[in-house]
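For this depiction, one protein chain was excluded, whereas all remaining protein chains were kept in their positions.
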Amino acid sequence: MTSTEIQNEIIDDFSLFEEDMESKLFYLMDLGKKLPEMPLEHKTEEFIVKGCQSKVWLYPVKQDGKLFFEADSNTEITKGLVSLLVKILSGKTPSEIVETDLYFIEKIGMNHMIGSQRSNGFASMIKQMKMYAFALTQNN
Amino acid sequence: MTSTEIQNEIIDDFSLFEEDMESKLFYLMDLGKKLPEMPLEHKTEEFIVKGCQSKVWLYPVKQDGKLFFEADSNTEITKGLVSLLVKILSGKTPSEIVETDLYFIEKIGMNHMIGSQRSNGFASMIKQMKMYAFALTQNN
Amino acid sequence: MSVTTLDINFIRSQFPILHQEVNGHPLVYFDNAATTQKPIKVIEALGDYYKLHNANIHRGAHALADRSTGFFEDTRKSVQQFINAKEAAECIFTKGVTESINLVAQTYGKAFLKPGDEVLISYMEHHSNIVPWQMICEETGAHLKVIPIHENGELDLEAFYKLLSVQTKIVACVWASNALGTINPVKEIIDSAHKVGAIVLLDGAQAGSHLPINVQQLDVDFLTLSGHKLYGPTGVGVLYGKRELLDKMPPYQGGGEMIKEVSFESTTYNEIPFKFEAGTPNIGDVIAFKYALEFVNGIGKDAIIQWESKLLNHFNAGIREFGSNRIKLFGAAKEKVAVQSFLLEGKHPFDTGLLLDARGIAVRTGHHCTQPLMKFFGIEGTVRASFAVYNTMEEVDVLLDSLKKMVNR
Partner (left out) sequence: MSVTTLDINFIRSQFPILHQEVNGHPLVYFDNAATTQKPIKVIEALGDYYKLHNANIHRGAHALADRSTGFFEDTRKSVQQFINAKEAAECIFTKGVTESINLVAQTYGKAFLKPGDEVLISYMEHHSNIVPWQMICEETGAHLKVIPIHENGELDLEAFYKLLSVQTKIVACVWASNALGTINPVKEIIDSAHKVGAIVLLDGAQAGSHLPINVQQLDVDFLTLSGHKLYGPTGVGVLYGKRELLDKMPPYQGGGEMIKEVSFESTTYNEIPFKFEAGTPNIGDVIAFKYALEFVNGIGKDAIIQWESKLLNHFNAGIREFGSNRIKLFGAAKEKVAVQSFLLEGKHPFDTGLLLDARGIAVRTGHHCTQPLMKFFGIEGTVRASFAVYNTMEEVDVLLDSLKKMVNR
């Protein structure tokens, strides 16, 4: 599936909750639980993405010209968000990742999670994924 | 004349100007010019009353249980005001001076000259006169 | 004063911000220890100032400057009365508690601390009452000593007495803890400190809106307040200091207002309070702050404390009822302001905070700028609900309901 298709699917899923933020958050927490467990040896200081309150670990793997992400977070809601990012971006080429417009965030009503500086690791994580992919495109 | 009589006379004089502040100030400047000249040897650092912008010199003389004031200012409007104070308080007994309520200031629309801290030497001067008189009443 | 005289609807009607929805729910604002909301009179005073009077103060010959100066100094008198200072000149306007403490550390501390001297703070201090002392101790060679606390969040007074000695020059202590609510026995601390010749600075950030203040009766040397935690605008704080101390302290910032005469060869400084108020002050907010003090005076501290205690007790009773095995409360001092930290078992405070926000409830999550205290409890942070006079029992119930749902999920 293209990242656009995945995003649209996510938006569809969330549309069921309409404006019910609480249900969205509970759903996110459930999604987070389905995120494949991250190998402990990759959860090191080096691969931490610090937000103000929540931490995110992000470990990128390059394979056959594509980028795969392992990820985790110490907070459940951020982990849910992170799982969506992984779903959308993992397995894509670096240039696809750089170019992906993550419009789903606003559409599912989660822009406040990246709106304000330092509010959590989610915003930093997006930046990190993009930067990593960008570095790889530069390399070629 | 009692200080009340003098104050009422002053209020009467100023009432001619109604709300015309400019004319009042010009009149004050003229009054200042009529203030008896202060002997230079009394215009020393010791007898200076500092405001933010205008200086006032105040020299008290005690005679026959009464207090007389010599005064001057480096600004014309303050000098005019000072001349009124001298007119009202000079030649009175210390306790009269302490007790005099200087209601004329508000009645002639000059309370802004003493309203705000440090705005000029006039407010400090009133305080100085009263303090000096107060000290003398304590002495007795 | 009895609680029944407190007309909560009338009080709430004075706070426009409270009447809004957040995420489809009525806003429940329980983040009052971070900053309180502002009554409409404060907001209007700010607007009026800029619409009618605004001018730079103290040096102006014109009408607006005169008016503004008068209003500005009126607030100083209100502050004086609010804390019962001997003189208005002992009340210095700053940006907030943080600046007030830095001011004292960088002037009194710099002038009077010597190598080997000791500064005493407590384990429950806010970073603003830790870092300035670390900085000045490093600069002067003085030592920073820390008064431990008990598990219930009370100060370990025995340890305090052991730490206190003739080396102690400054005791800097929070009056009421922003993370735990603990009210410290400040009178006892002050009297003991004075006996060894130390001076005492109280961090009154949380005391301002909750506790009656009488600096003369306390005999405290320095007291710091933040306007924004006291129903006033952001950007205004107070440093109260005894004149005898303020007079002998060197100035803090240099600039306009704080000088008597400037020449390139030598500069003489102004008298207090101006000596410590360099530059154009935050005139508008200072003027509006007066109406915050009047708001508090209008209700009365006694009535405020009674009401807030009721809210706190109601919350804690609720937690005990359904959640004592799933929700851990932090801070069980006998004397508390209406602040309650807690954690849901196995839940990160950030998640709890976001879930509460989804229901329109504003709480604070994190370390509350008290990292050493968090370390003491072996945690990274807590969820904190803090109550103000405009909060209601019904609002506490909304919070309790939401927590109940979370623990039962």
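Each chain carries a letter (A, B and C) given by its place in the written order, and its residues are counted from 1.
Rule of thumb we're sticking to: a contact is a pair of C-beta atoms (placed from the backbone, for glycine too) under 8 Å apart; a residue touches a chain by one contact, two chains touch by 3 or more.
Worth saying up front: this structure is predicted, and the values here are computed from it rather than measured.
**Q** Of the chains that are displayed, which are in contact with the missing one across the whole complex?
**A** Result for the missing chain's touching partners among shown chains: A, B, C.
**Q** Of the residues C:116, C:141, C:197 or C:255, I need the one that contacts the missing chain.
**A** Among C:116, C:141, C:197 or C:255, only C:255 touches the chain that is not shown.
**Q** In the whole complex, not just what's shown, which of C:267, C:297 or C:324 touches the removed chain?
**A** C:267
**Q** For subunit C, which positions touch the chain that isn't shown here?
**A** Given the touch definition above, subunit C has residues 16-17, 20, 22-23, 27, 29, 31, 34-35, 37-38, 42-43, 46-47, 50-56, 59-65, 95-99, 101-102, 105, 126-128, 130-132, 134-135, 144, 146, 226, 228, 233-236, 251, 253-256, 258-259, 261-264, 267, 278-285, 350, 353-354, 356-357, 360-366, 369, 371-372, 375 touching the missing chain.
**Q** By the contact criterion defined above, which parts of subunit A meet the unshown chain? Give residue numbers in ascending order.
**A** 52-53, 112, 115-119
**Q** Across the whole complex, list the residues on subunit B that are touched by the chain not included here.
**A** Residues of subunit B in touch with the missing chain: 19-22, 24-26, 29, 52-54, 74-78, 120.
Note that in this section only the chains that are shown with their structure count from here on.
**Q** Thinking of each chain as a vertex joined to the chains it touches, would you call that graph a line, ring, star, complete, or other?
**A** line
**Q** I'd like the Å distance between the centres of subunit A and subunit B, where a centre is the mean of that chain's Cα atoms.
**A** 77
**Q** Rounded to the nearest whole Å, what is the centre-to-centre distance of subunit A and subunit C, using the mean of the C-alpha atoms as each centre?
**A** 39
**Q** Averaging only over C-alpha atoms, locate the centres of subunit B and subunit C and give their separation in whole Å.
**A** Centre separation, subunit B to subunit C: 45 Å.
**Q** Two-or-more-chain contact residues of subunit B, please, as numbers and ranges.
**A** none
**Q** Could you list the positions in subunit C whose residues touch two or more of the other chains?
**A** Residues of subunit C touching two or more partner chains: there are none.
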